[in-house]
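The structure under discussion appears below in the form of structure tokens.
Here the complex is missing a single protein chain, while all its other protein chains stay put.
Up next is chain A:
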Amino acid sequence: MSFEWPWQYNFPPFFTLQPNVDTRQKQLAAWCSLVLSYCRHHKLYTVDVMEAQESPVFNNKKIERKLPVEAIQVVFEELRKKGNLEWLDKNKSRCLVMWRRPEEWGKLIYQWVSKNGMNNSVFTLYELSNGDDTDGEEFHGLEDWMLQRSLQALQTEGKAEIISMDDGKGVKFF
């Protein structure tokens, strides 16, 4: 299924950071949701800022408009504040895009666990992300770093505990 661009994408003012505060808030909200849905659609987890400038998200060749790099930084900062983005380096050149936050992943995983009555069982991380049982679930194929964070979120909520096993990590759900 091809990605569906929102109407703002073809609206030239979308690519100029609006000075009017109210207008800007709406604009940034639209940008955030565009970035997240694009990443979700293409299953992108890491973004390099330099590459992003040329990607179709920020560069609409059809209307010949590009979002300037300062504005891209503003959008990313908004995402970071909302908890959807994390910088990988101090120079802010690469980042992790969490189009679903760890807490949300954790919730999905826990729901699956509960639904199948597997509370109090222990899983290896591999089982969760790549096991046959989880095939078809949304979190199937989830990257390791994200899986770990989700489980940590569950741990904080008291719904799981990460344990160390002989050949890696595992998790017990309560």
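Criterion: a residue touches a chain if its C-beta (ideal position, glycine included) is under 8 Å from a C-beta of that chain, and two chains touch if they have at least 3 such contacts; residues count from 1.
Basically, contacts and distances are computed from a predicted model.
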| item | value |
| --- | --- |
| Listed names "Transcription initiation factor TFIID subunit 5", "Calcineurin-like EF-hand protein 1", "Interleukin-21" or "Vacuolar protein-sorting-associated protein 36", with the criterion being the UniProt name of the chain not displayed | "Vacuolar protein-sorting-associated protein 36" |
| Absent-chain contact - pick from A:23, A:73 or A:111 | A:23 |
| Residue of A:15, A:76 or A:112 touching the missing chain in the full complex | A:15 |
| Hidden partner interface residues of chain A, rising order | 7-8, 11-13, 15-16, 18-20, 22-23, 26-27, 30, 64-65 |
